[in-house]
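As you look at this complex, bear in mind that one protein chain is not there, while each of the others sits in place.
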Amino acid sequence: MIAKLFKFKGGVKPDSHKDVSAAAPIRVAPLPSHLIIPLRQSARAMARCLVQPGQTVLKGEMIAAAEGPLCTAVHAPTSGTVRAIAPQPVPHPSGLPAPSIIIDPDGLERWIERRPFDYRCVPAQETRNYLRDCGVVGLGGAGFPSHVKLGPGEKGIETLILNGAECEPWITCDDRLMRERADGILAGASIMRHIAGARRILVGIEDNKPQAIASMRAAVQRLGEADIEVVAVPTRYPAGGEKQLIRVLTGIEIPFGKLGTHFGVQCFNVGSAHAVFRAIAHGEPLISRVLTLSGNMAHPGNFEALIGTPIRELLPLAEPRTDTDRYLMGGPMMGVALLSLDTPVIKGTNCILAGSPALFPPPPPEMPCIRCGECAKVCPAELQPFELYWFSRARIFGKAQEYSLFDCIECGCCSYVCPSRIPLVDYFRFAKGEIWAREKEKAAADIARERYELRLAREEREKAEKAAKLAA
Amino acid sequence: MIEALLVMALGAVLLGAALGYAAVRFRVEGDPLVEKIDAILPQTQCGQCGFPGCKPYATAIAKGEAEINQCPPGGEEGIHKLADLLGREFKPLSAEHGIEKPKSVAIIDEQACIGCTLCIQACPVDAIVGAAKQMHTVVAAQCTGCELCVAPCPVDCIRMEAIQETVDTWKWKYPVIKLRQAA
Partner (left out) sequence: MTSYLFIVLGAVLVNNVVFVRILGLCPFMGVSKKLETALGMGAATTFVLTMACGASFVIDRWLLIPNHLEYLRTLSFIVTIAAIVQLTELVIQKTSPLLHQVLGIYLPLITTNCAVLGIPLLNVSLRHNFLESLLFGFGSAVGFTLALILFAGIRERLEAADVPIHFRGTAIAMITAGLMSLAFMGFAGLDKYK
């Protein structure tokens, strides 16, 4: 048993609003009229398209292959015909289009041949490659490829943490998944432990989800493996942040620029563990996920939707109320506004929240910072948001970096408590984006300089050769 | 009077000798300032500043022969950075050297290209590939948007196109709170 839990600094306790969607079991969303599958599913890299318009694909067929180390494959979520490969709006804060494959389902749901993968008889690297080709990415939201995280790293992984904290208000998809599919999650975790060579598994669940904790504990009993523990962690946002959960469960504080693997800890969402289980035990690639539809809706709940389902076709299942004026992707703390309802569900979509003027009133105008320090008290990354704000607002990015801007996890605690209603996180996102853009520009300029100098050297050499030829 | 002159002359000779020795002892090779300035310049190599490239312009600034506001691709921000580095006053971009434009790339209309290689010779960063009597094309990732290839083209098949924002290059905007009409 774990002797004691540790604490992370800061955090807030917003109203959870989880009851509204947690009661009903997960429902399977009906087949949509068409599916839009963006080629970029794993945040950092775009997969290489393997199909052509007009081609018939089977459910689970690979339609785009992984390219590069941080990429995962993409699969057809159902059987049907490829209608087009074209840029489509994707669920990204920009609302810009990105290359996607559009599939018209034939309604037959014809699967590819599914075969369990015998991970015990092959080297771990092969299993990781298999997971990559099954398109398994983190389902917590960031969509980082799971096969990369399961890699040996520097020191190897000692502790595998399953993140079932689900600290954002309103969202209950992980809660329902743990209640209903606890065995699958633990089987997946057990497989991951085998791949990563980890010793123990810790499952962190916030203590406001007693049914999920009970269900997971019962599943641990049934599985009968050693060194798996389900730990109830205190409910405090953002307990589900990776660094925060690691801190609470193991007491390890991960410094800037380091990852969990440097300390032998690796953290996975419970949904990812379930996806690993489906891929290994059933040979099914990641083609659907559970997501919460909640907020200003008549029948909020959790739905298992195919990746690529247009959000517009998903919403009627939960019946948004008539005064709904906007939708959020993700929770109210970290979520971003959904700019178009034609965007599809992607692997990282965990929640669609309907907002109305009454439920989520538009933010009041920003008032001047009074330097009360509330933001510094609640910052789980132990930053001084008021200093970051001061410099981000004035576009003095170097100074903002000196105050560790990049340690900010954009959890939104500072904006939540700010008495002046300053959208602090928006400023930090702006500053981060500008710094990244400048770094990119700098890298491009360095390449241009190098190429220019090489060209000058070549011209010089050619001139000298010509002169030598003339002289001869 | 003579004494005064002697004293001053003595002092001057002594100090001069000391400084002369120091100048030899602490001689600095090259000018590190040029590198610093060059690092700020955008490396478009477009020549709009009136110099054949970014490095020559940097050298001219370091020597005090050029103003800091002659680089349109660097824009206001570049001028601010130069002003900070050199401790000079900020000046708005000089109009005779051009205006700040959105970053763009050259695109060759491959149907019209006759394969004359003139643009290849003009490109300062070797971002155009092709051979005589063969179609040419621009390697967009290497193109600095200097526009030097546009003028030499005898069939005017090169155009500049502003780079569109994609999901990869999109940035969060500066937070703006909309003002509401008072009721």
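Labels A and B are assigned to the chains in the order they are written; within every chain, residues are numbered from 1.
Throughout what follows, a contact is a pair of C-beta atoms (placed from the backbone, for glycine too) under 8 Å apart; a residue touches a chain by one contact, two chains touch by 3 or more.
In this text the structure is predicted, and so the values were computed from the model without any measurement.
Here one chain is not drawn; of B:32, B:92 or B:154, the residue touching it is B:32. Residue A:399 is the one among A:399, A:442 or A:455 that touches the chain missing from this view. For the chain left out of this panel, the touching residue among B:23, B:99 or B:176 is B:23. Although one chain is not displayed, subunit A still touches it through residues 368, 390-391, 393-394, 396, 399.
Residues of subunit B that touch the chain left out of view are 3-4, 7-8, 11-12, 15, 18-19, 22-23, 25-28, 32-33, 36, 85-87.
One rule holds in what follows: only the chains that are shown with their structure count from here on.
Those residues of subunit B whose C-beta lies close enough to touch subunit A in the complex are 38, 41-45, 53-55, 124-127, 142, 144, 165-167, 169-175, 177, 179. Interface residues of subunit A facing subunit B in the complex, by the touch rule stated above, are 40, 90, 92-94, 96, 98, 363, 365-366, 423, 426-427, 429-430, 432-434, 436-437, 440-441, 444-449, 451-456.
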